[in-house]
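One protein chain is absent from this view; the other protein chains keep their places.
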Amino acid sequence: MSLMEIKHLNKSFGGLSAVLDFDFHLDRKELVGLIGPNGAGKTTVFNLITGVYKPDSGSIMFNDKSIAGLAPYTICARGIARTFQNIRLFNNLSVLDNVKIAAHKDVPYGFLSTILRTPGFFKGEAQIEQDALRFLEIFKLDNKKNELAKNLPYGEQRRLEIARAMATKPTLLILDEPAAGMNPQETKELMELIKSIREDFDLTILLIEHDMSLVMGVCERIYVLDYGQIIAEGLPEEIRNNKEVIEAYLGEEVE
Amino acid sequence: MLEFVQQLVNGLSLGAIYALIALGYTMVYGIIMLINFAHGDIMMVGAFVGFYSITLFGTNIVVAMIFAMLACAVLGVVIEKVAYRPLRKSTRIAALITAIGMSLFLEYMTIFLLGPQQKVFPHTAFPLKEYHAMGLLITNKDIFIIVSAIVLMIILQYIIKMTRTGKAMRAVSVDQEAAVLMGISVDKTISITFAIGSALAAAAGVMVGVYYNTINPLMGIIPGLKAFVAAVLGGIGIIPGAMVGGFVMGILETFVSGYGSSLYRDAVAFGVLILILLIKPTGLLGKNTGEKV
Partner (left out) sequence: MQKLKNNWLKFCGEVLILVALFTVVQYAITAGLLNQYYQINLTSMVINIILAVSLNLINGFTGQLSLGHAGFMAVGAYSAVIMTEMLMQPFAIGLLAACLAAAIAGFIIGVPTLRLKGDYLAIATLAFGEIIRVVLQNIDYVNGPAGVVGISKLTTWPLLFGAMILTILVVVNLINSSYGRAIVSVREDEVAAELMGINTTRYKVIAFVIGAMFAGLAGALYAHFFYIIKPETFNFLKSFDILVMVVLGGLGSTTGAIIAAMFITVLTAALQSFPAIRMILYALILIIVMIYRPQGLMGTKELSRETFGRIWGGRK
C-alpha cells in the first residue's frame, strides 16, 4: 500500500536545477535508501518532502493527501519526522528536554493552565515526562537525561536525534546520513537500531547514506540520484552492478 | 518644474553624503556580515577632527578632510581589532550588541571629553558662494561635496576593481575560508576594509560640517541610520548599491521635506527601511540566496 508518491518534482535555485523530474514511491513499512554522489540533490529532496523548501512544480502525496508546499510543522503533524546531515539538536537544552519538545504538538494543556498552574498542568507535565523518559530508555540515553545535548559524545548525539524524531510518533522516518562520522562498530549498531525500530514502531524508513555497508545491509530498495535526476532504481543487488551508478560515483571507465 | 529640478539638485549633495556613509556600512557588511552600528559615529569623529584641524591648526578644508580621513581610518581599524575581531566566531547578534556598545561609547566619550554642545564650523573655512545657472541655485558647498564624493567613489571603484587589495576584499566577502586557502590575509583585508569605509565616513562628516555648519557628538545617529537604510535599499554588501541607495535617500528626503512635512522627514527613512525589509530585503540590486539546511 503506497505511503508516499512523488511525481515530477522540480526545484531549482537561481537557475541551477537541484532536483529534476523526480519520481518516487514508498510503500508502508519499506526501508528505502537514496544514494548518489555529493551534491546530487539528495538532501534537497528531503528538504522538499519535509517542507523546508517549496517545490517549483510536481506533487508529493503522503497518505493520499498532498503535502507539497506545506509548512514543516504541519508536515510533522501529518506523521513525518527527520534527522539532519549536520546534527541539529537543541544544544543548550538537556537530553530530556530535547525529547520533551516532540510532545508539544499534542500538548495536553492550554496557556491558561500553564500560567495558573492548574492540576491539569501538573498532570500533563508528568505525562510528558513519563513519555519522554520511555523514549530515552528505548534508545539507551536515560542515564544522560540531564546532560546538555551539546556535551554528549558524537555517537550519542546521533542517537538522541533519532530518539527525538521518534518521539514525534511518526509514520515515516527520514534519516539524513545517520552513519556519518561513525566507525564500523557504531555503524553496525546503528543498522541494528534502524531495523529494530522499524519493527517495534511499525515504521517506514527513508534514508540517505554514503556508507555502502549500511545501505546494502538494511535497504530493501534503492534510488540513485545524480545531478538531481534519478539514474537508477531497484534492489540492492541490481544497483550494486548497475553501470550508470558506478560511473556516477567513480567516473567513466577509461578505454 | 524648475522647483522640481532645484529640489533634485539639493538632494544630490545630501545624497552624496549618505552615499559615502552607506559605502562604509555596505563594505563592512559584505565582508563580515556585521551591521556596524558605530559607523555613523565614526562619521561624527571625522567631523570633529576636521573641525579641530581647521580651528586649531588653521588648515584649509581639503587638508582638514584628509586629516579626518586618516584619523578615522585608524579609528576604524582599532575598533575592529578591539571589539569585532574577538567575536568573529560568535553569533551575529553578539557582534551587533557589541557594535551598539561601541556606538554609545564613541558618542558619550566625545560628550565626556568635549562637552555636549554643538560646535560651529567657522565661515572662513568655506566662504559661501552662490551660483545661478538656468534659474537654479547652486552653492560652492554643493559643488565641493558632489565633486569630492564622486572623486572618492571613483578612487574606491579603482581600488576594488584594479588592485590586489580590492580583489582580496572581494574574495574574503565571498568565501572567507577559501580566501585563507588562497594565501589571503583575512585579518589584514578586513582591517583595510574598515579603514577605507571609515575614511569615507570621515569625509562625509567633514562635508556635513561644511553643509550644515554645526557639529555635535550625537550627529552621527540619525544620518547613520539613514545611510544604513540607503545601503539596504541598494542591496547590502553591494558597493554600487550603496551609491545608488545614498542618492535615492538624499533626493527622497529633500522632496519629502520640500513638498511634504518636515516633521515626518526622519520617519521616511524608517518607513523605507521597513518596506524594503518586508518586500525585498536584498535591496534594489541584490540577489536572493537561501539558507542551506
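Order of writing sets the chain letters: A and B. Residues in each chain are counted from 1.
Basically, contacts are C-beta pairs under 8 Å (C-beta built on N, C-alpha and C of every residue); 3 or more make two chains touch, one makes a residue touch a chain.
Owing to the predicted nature of the structure, the values given are computational and were not obtained by experimental measurement.
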| item | value |
| --- | --- |
| Selected residue (touches chain absent from view) among A:His8, A:Lys54 or A:Lys105 | A:Lys105 |
| Residue of A:Arg117, A:Arg134 or A:Lys243 in touch with the missing chain, whole complex considered | A:Arg117 |
| Residue among B:Val5, B:Met109 or B:Val147 touching the omitted chain | B:Met109 |
| Touch list for chain B against the chain that is not drawn | 34-35, 83, 86-87, 90-98, 100-105, 107-109, 111-112, 116, 225, 228, 263-264, 266-267, 270-271, 273-274, 277-278, 281, 293 |
| Interface with the unshown chain - residue positions in chain A | 50-52, 71-73, 75-77, 81-82, 84, 88-93, 97, 100-105, 107, 109, 111, 114-117, 121, 124-125, 128, 164, 168 |
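As a working rule, only the chains that are shown with their structure count from here on.
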| item | value |
| --- | --- |
| Gap in Å, rounded to a whole number, between the CA centres of chain B and chain A | 47 |
